[in-house]
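Quick one: the structure is below, questions incoming.
Missing here is one protein chain; the remaining ones are kept as they sit in the complex.
Up next, chain A:
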Amino acid sequence: MANASATNATKSVNPTSSNGITSLKKQVDDMKYLKYDSNGSNSLYAILRLHNIPYLVTKGDKIILPTRMKGVKVGDQLTFNNVTTIGSPNFIFNSENGVNPDLFEIKGSVVEITKEPYYEVYRKKQRCRRLKTIPVQNYQTILMINELKLN
């Protein structure tokens, strides 16, 4: 995405200049296009990283983690600052090293900590007639994105 040519229908903006130096001033300049196109952050999406896994979210989305998130309770507010991409219908702001967290505000709340439905896994060893039964019921953490805007 970062190397898409400017002639494409979707314009990509890479904050890293040709000599590899990231300048904040250029980033701020480039966010103008996104702000203009974002329809008051209604048509805005972001790709954020949580435990280094990317999640493409818009405002009001639920992120479903297949684990129990450590150190959080239901109702807690989280601030996401590891974001690689922010986009609107016509523009993308992309940075592999992460977008400067001063430029946006993405927040989420822990809505639910629950479990997956119960199921059993069977394991069979060679030359043994017994079937090992392993009960599985993993935790789930559900986060809701309640703030996604450009500063």
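Rule of thumb we're sticking to: a contact is a pair of C-beta atoms (placed from the backbone, for glycine too) under 8 Å apart; a residue touches a chain by one contact, two chains touch by 3 or more; residues count from 1.
FYI, contacts and distances are computed from a predicted model.
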| item | value |
| --- | --- |
| Missing subunit (named according to UniProt) among the choices "Heat shock 70 kDa protein 8", "E3 ubiquitin-protein ligase HACE1", "Large ribosomal subunit protein mL43" or "DNA-directed DNA polymerase" | "Large ribosomal subunit protein mL43" |
| Which residue of A:S43, A:N81 or A:N100 touches the chain not shown here | A:S43 |
| Hidden partner chain, residues of chain A it touches | 5, 7-10, 43-45, 53, 55-64, 73-75, 87-89, 109, 111-118, 140, 144, 146 |
